[in-house]
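I am attaching a structure below and will ask some questions about it afterwards.
For this view, one protein chain was removed and the others were kept in their places.
Chains here go by letter, A, B and C, matching the order in which they are written, and residues are numbered from 1 within each.
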């Protein structure tokens, strides 16, 4: 932490800052300049923050320099982590393809979507039983019935299941059915939910809040990690900007930025970021090329009948192109398409 | 809802849209232009949305034109609502001044802050017992002990209490102590929480999500209203933009925009929007002048010792200026400073 | 400037930074912490910036702490400046009301608008002869013919004229007719234009770039000031955010922030920020209350026929309410309505 004094700060002002820092057990190094004085603080940053140095006389700025996340940071954990979801790895050596319907609507629709997913090379099934919707008048999901459908489809296809949980109270229930729990964009700062999934022994996919900085996202992961669960996968799904041509603006740079700051994997959601079917394929390719550890894509057997986000679900033709891309692009960057441990390859190479 | 066809849409494409709308019990009016064709839909908008018309061949855009909120809209409820909080009105004829510490830290600190608030003309006490914090390493609030302190201070000072609830599970407990429940900016889209406070018979203050549009904010209020609770007060607290000189950008225009769209009251939080003590007074004055129904302000007897947001808490001198402003500005705009029903005036006019 | 070293920076890395700073004639103060080392630099910041310290081994962050504007800063010029425009002051003791049509369309329309402006208490006339328009197919202004109309209307009404210049080549011509030159939002970073108006002996109104930070805005003013012209008035006109209910988001906090950082005056444009007629009056009141030094408002005798921005032009009824506001609100905050020096009052108080 660095304290920048105002140009007209007095010596007494400077001494008061030093005294407060030292009183809290820290060290303060004073650099007196012609124009202004800078004080570098060494010690426990959280404690310094509680001192409210900004409120002292003569203080112009207080700059934080140390990241507030520890467990998810790569500083003390340089090698990258691989998270295993029902035997399927998400990590630095593989590219993991997750696909399925935005919302679970029926057994038939979910099974059809899962079979489309398998045919395209996916090894994890996504599908929402609980849908957080902006409008109270929109379809909210099938709840536990949806979870049961997902479990039946897993039995049928062998695909481990990723599904969203929207309330801390539902965590135990959802965890009975899911192989990985998803925390959605609207809940990235729902700290009760973060703590609840942190207490589980199941992997968690943490979507970025639509207006969260990368720093805040890392701190949300830290909430989960603090409770003992480090099986966390970040998912970039677009941020809110002034541009309206796309539903959200995919922040593709977040992938290398997260890889620089954290040891945890990060995947990309090209369906929800663009909100348009025609963008799914190019954005998926961009995700592979930028170094993402996977993608999560909406597929639906009949998107024109979908109860949720049909306009962005991939249909058969596009899916074949995507299947080609996931087989050809990742190997160029030193990755293999992720398979389930012990499972026979689902793709003919 | 209006469907805009692509320039190269065929007659068959147009007929397919009409057929689908009519099949769902709606009416479709076709306007064929030189460049393109527009189809106006009449009927149930939510049902049309589920038709996924955007996915049909030849469809270029689907424009939504009807607001998705009904109960909170002023369209069917032209007269403005007054919400009563423990006998203190928030509505079109008054200007309500809410003040108190950001976080409840101790009985003494809360009582001192409440007495500062009363002296300045406030008639409602704010104070947080549950604090949602970005960092898991920051002070998280006293919980139920904090609620008990608020209740004791209410007994002492007569000020009804406004306090935040951050988890649907805590709603019943917080409602035992509070006169008004606050849903904070990070929880504006926490639908489980919105539904839980909607089931109460207590007023709710709904802060704007830091990256929520006004439309989404109104829909969040609709979630609460749908469960039967229409005692809702909006609170504008700044939105996230590229500007970093202030903690958030106070969207002062939201006040007249909400007054145009909804019958519910709206207040302004000048402390959290600016995040700087020196902005609280000018932004409070702006809130009065723009027509807000009240303000909610952080005060702290010793801001330099505050465990939360000390840098933005008003101290004695500024508070006196604010006390003058709340007595002089609102009357110019046809409002009186809100008092508690049956209470003797706390201010010498 | 402060250099933050990475956690794993070596002593040699630290010494290399110090050597480079000292080689450039600066001083470097090293604060070695348990987790990381901070180096405070003292000397010429611009020179340090050119050193590209970020590119050195072991450097994690370079934090700039000194503002890059000098002439417009209040640090060396604590008393506030009053800019005089044809005898009308804009400064700390007055509230200046500028009104007129968005675009000059004809002599009659401009004269009618000017008379509406005078009747409402305005003492400066705005009107555009050169209009920067997003679409090349939209009305672009009358050019020099428009300037001549403005000059004739000034003769008729006595109102000094504020008008926009959009090209460095036009500055000399526009200056022949105008009392104050306006640099518009799209040109805030047009450095050739800034330098051209900086070489004038005429006041300049510098609108904020729609996506400019306050820091960048101050630096744009510095470009003007560097050429010798310090008669600069800032004009806040809304910034671009995700909110679409208003054309732009009026950043009302910019007024006290600019007053804290610069000695120059700042006014508010409530017409272009909201883009809606119904917001002009409440936003004007907010501007007065927050401490702005004036407002600039669109008026048009027949807004439904306006060639530019008709939907936001005030008409007669609203203008009477605004006339009342400019007479009653500023005095409450210690300001008088600005008049022309030596001119008889144009308002019957």
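In the analysis below, contacts are C-beta pairs under 8 Å (C-beta built on N, C-alpha and C of every residue); 3 or more make two chains touch, one makes a residue touch a chain.
The structure presented is a predicted model; accordingly, all values stated were derived computationally and were not measured.
*Asks:* Out of C:48, C:177 or C:223, which touches the unshown chain?
*Replies:* Residue touching the absent chain, from the options given: C:223.
*Asks:* Can you work out which residue in A:199, A:290 or A:315 touches the chain that's missing from view?
*Replies:* A:290
*Asks:* Out of C:73, C:96 or C:190, which touches the unshown chain?
*Replies:* In the full complex, the listed residue that touches the missing chain is C:190.
*Asks:* Mind pulling the subunit C residues that touch the left-out chain?
*Replies:* Counting only subunit C, the missing chain is touched by 46, 49-52, 54-56, 68, 132-139, 166-169, 186-187, 189-192, 210-211, 216, 219, 222-223, 226, 240, 277, 303-307, 310-311.
*Asks:* When the complex is taken as a whole, what residues of subunit A touch the one chain not shown?
*Replies:* 211, 213-215, 239, 241-246, 249-257, 260, 273-274, 278-279, 282-283, 285-291, 328-329, 332-333
*Asks:* Just checking the interface: what residues of subunit B touch the absent partner chain?
*Replies:* Residues in contact with the chain left out: 2, 4, 7-8, 27, 29-36, 38, 40-43, 61, 63, 65-66, 75, 211, 240-242, 244.
One rule holds in what follows: only the chains that are shown with their structure count from here on.
*Asks:* Counting only Cα atoms for the centres, state how far subunit B is from subunit C in Å.
*Replies:* Between these chains, centre-to-centre, one finds 31 Å.
*Asks:* Using the touch definition from the top, which residues of subunit A touch two or more other chains?
*Replies:* Where subunit A meets two or more other chains at a single residue, that happens at 211, 240.
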